[in-house]
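A protein chain is absent from this complex, but the other protein chains hold their places.
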Amino acid sequence: MKALAARRHDRRAPAVLLLLALLLTGALYAVLAPTSADAAPAAPSADQVETGEKLFQANCATCHGPDATGTDAVPSLVGVGAAAVDFQVGTGRMPMQMNGPQAQAKPAQFDEEQIAALAAFVASLGPGPAVPSDEQVDPALGDPANGMALFRTNCAMCHNAVGAGGALSQGKFAPNLWETTPAHLYEAMATGPQNMPVFNDATLTPDEKRDIIAYLDLQGEDAPGGIGLGSLGPVSEGLWAWVVGMGLLIAAAVWIGARSS
Amino acid sequence: MSTTTSAPTGGQKAAAKTADYLDQRTGIGGAVKEFARKIFPDHWSFLLGEIALYSFVTLLISGVFLTMFFVPSMNEVHYDGPWPAMQGVEMSEAYASTLRLSFEVTGGLLMRQIHHWAALIFMAAIVTHMMRVFFTGAFRKPRELNWVVGFVLLILGLAAGFSGYSLPDDVLSGNGLRITDGVVRSIPILGSYLSYFIFGGEFPGHDIIPRLFTVHILLVPGLILALIGLHLFFVVLHKHTQYPGSGRTNANVVGYPLFPVYVAKAGGYFFIVFGVIALMGATMSINPVWNYGPYDPSPVSAGAQPDWYMLFLEGSLRLMPGQTEYVLFGPDGWTLSLNVLIPAVVVPGVLFTLLALYPFVESFATGDKREHHVLDRPRNRPFRTGFGVALLTAFFILVLAGSNDLIATHFHMSLNDITWAFRFLLFLGPWAAFVVTKRICLGLQRKDRELVLHGHETGQIVRFASGEYIEVHKPLDAHERWLRVQHDAIRPVEIEPAEDSRGVRRTGYRLDRMRQRLSQVFYEDRIEPVTPAELAASHSHGEHDALGSDQEKAPAQLLGEGAPTGGGRRLRSEDETDADGRNS
Partner (left out) sequence: MSTTHDHGHDELEPRDTAGSDLALRQGDDAVDKFENPGFGPHRPRRSDVEPEANKRAERQVVALFTISILGTLGFITAYFALPPGETIASMRVSNLALGLGLAFALLGIGLAAVHWAKSLMNDHEKAEDRHAQRSSDQTRAEAVAALKDGAQDSAIGRRGVLKGALVSSLALFPLTIALPLIGEVGEDWNVSKFKRTMWARNKKLTIDPTGRPIKASDVTIGSVVHVIPEGLHETEAPLDEKAKAVVLLVRLDPRDIKSEQGEGWSYDGIVAFSKICTHVGCPVALYEQHTHHLLCPCHQSTFDVADGAKVVFGPAKRPLPQLPITVDDEGYLVAQSDFHEPIGPSFWERLR
């Protein structure tokens, strides 16, 4: 679609190329992220921890403190585990750009190796959830039907029935999950970033987490009935009924009522 | 088909025979003679009601299709079908049959989407049609009863939509039913029993889907059909209203004959309405119940909202602060949940009562007992137009309040701030809308007066021998002018004093006083249409610019055509005589 658009409107080519590049980066990242994850559970080398500590002192210690114990407003990182770092830094939420109701996702500030090093350092501070393996997050191995049942009970109230996102109080929100990588989905469940609650392995077993990932893998803009209208429910349907339906019908009525020239 | 009257073809003979057969048994000839060439006025806004009618027919057609496959049962079954995220899931038969008719019946999904889109369009068309009738004053005598019929149809439309929305037994509509249960329970004394009445025991029970099914496919559509019949019967009986214009009076109806023009236009419009809805059903997904899952009382999803026509209730519930729940008569007393009753019962009650009773209030205020068949231009009734816009504004604010979570996510705002803003706007918005609309109406009326008195600016500057410059204004021709001066100037009613000449208090004075007060609210601020005398005065005077302010009547200076005048406007007075000549 976007390539077609580029051919039709030459002026927009640079923007589209940029988009394509971003998409490519995202895709590459999706492929690469689990590989780096593999390394984490295996005992990280002292080298990696050291690199991580340097990165931490340079980029994170201003807020989280030199010993990573945080302050009243900033959480301690002792015991959050490598999964939390891989999620927060990998989705660009950390380092935080500005204060706000919650940290926003943005392009990641560090490369794979740096993130792995940071994760290794934080994991060395105290035991916490590790970065999941490829197999743990492979949608093909999950049961989407069970995933849907679990998603409905545990996630849909904030993230919407198919993961399109939703509002929380005071400007916070639960993000759309369609573009989130399986590894990040898993890490978010395991660590409870921002205001999201924690779903540990007793609440949602690793298999159940994978089922949820399998369910989300089926979701997106595609709907059997046509354009998905953002999967936002009756409000967007009502808006479209007025804009498209009543718009076309009133236009037709005006045509019928107008005198032929 | 080239036929001549002299030699009837086989087809014509057959038609004549059929007609003869029918007429001998029904006397249908009289009806054909009466109705075939009945005149209907032409205007696009008269087709809004037809959208409602035709989308209802679309609902009937697609609805019959759906009933062939839908099973209104709450028995539990396990899903076995093509949808991967549902394999083996326990669900009610109603939900399973909805999935089956969507995924396994060829054309079933199309029919379901057509049915739902048609329902949204049906309600939207009813509301727009009602707005047209309201703003043009088409509800005035003799059509008050038909307004009430239309109002009941609006309520029945809501009932039809609500009962149908819940049938698939999914999580979204199930939570809607749960909210209904909560609202019903808040009703004093009877609440709990009404809840049992609806659900056949405790929520959700086993009866609600079959019950709603009967309501949805028999009771409500039967009533709607009957009332549509009555509604259209009234239209034929009263003959359609028409917009003001040259040649259109209160005693005639101007337009095109039913056969063939309206058979083609209105008949064709049915296909257009159905076609547009089919287009929506083909391309746009609606109510994907497989996303929400089968009903279970525990889950809920973000964006839990009803269809648009119920959204104002949702908004009203969201805006209400919770402090207003009281326990009456001591700590173990009776619970009165005004935090639910006010937004869910009182607010819609007020909105709908105002709407239903408006024609009667207006006719009381004006004391107007005449029949009206020529429509008002909305600007000529500033109070009514302002009131209508205020009511719509309140409705719209409630709809937005019902969507506040989506506003919050899409515009990156705080849910709580939005709610607070709407709490104030619900009171300020309608008031501001009323004032602004009324001022705009009065302004447009002034513009009309201005145009009638001065004519169109031509851009031509003329210099007189005396050195005076004037711009030549082209007066309106009689048809242009008529549109702007045809309406009645309604003034507040005047009543007889409370006491007669002997100082005896008159009976009925209080009612009259009330009527006068109301009438003043309606008509105190007004601009009156230009009278011939004013026009003549403006032509004979250079001073006409002073005319046209509020409530100011033209000085009764009827100067003859030949009276000596100053100013240049006499240059084009031929048009005037021309126009007048048409009528005499």
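Order as written gives the chain letters A and B; numbering starts at 1 within each chain.
Convention: a contact is a pair of C-beta atoms (placed from the backbone, for glycine too) under 8 Å apart; a residue touches a chain by one contact, two chains touch by 3 or more.
The shown structure was predicted, so the numbers you read here are calculated from the model rather than taken from an experiment.
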Worksheet, complete the sentence: Visible partners of the omitted chain are A, B
Worksheet item: Out of A:C63, A:A105, A:L141 or A:M196, which is the one that touches the chain we can't see?
Response: A:M196
Fill in: Of B:P8, B:G88, B:P142 or B:G443, the residue in touch with the unshown chain
B:P142
Discussion item. For a quick check of understanding: of A:L77, A:A149 or A:L177, which residue touches the chain that isn't displayed?
Written reply: A:A149
Worksheet item: If you put the missing chain back, which residues of chain A would it touch?
Response: 149-150, 153-154, 157-158, 166, 168-170, 172, 174, 192, 194-200, 202-203, 208, 222-226, 255-256, 259-261
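Here is the rule we use: only the chains that are shown with their structure count from here on.
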Worksheet item: Per the centroid of Cα atoms for each chain, what is the distance between chain A and chain B, given in Å?
Response: 44
Fill in: List of chain B residues in touch with chain A within their complex
42-48, 51, 84-89, 102-103, 109, 113, 116-117, 120-121, 124-125, 128, 171-172, 265, 268-269, 272-273, 276-277, 279-288, 291-293, 296, 298-309, 311, 402-406, 408-409, 412-417
Worksheet entry | chain B contact footprint on chain A (complex, rising order) | 101, 143-145, 147-149, 152-153, 156-162, 164-171, 173-174, 215, 218, 223-229, 231-242, 244-246, 248-250, 252-258
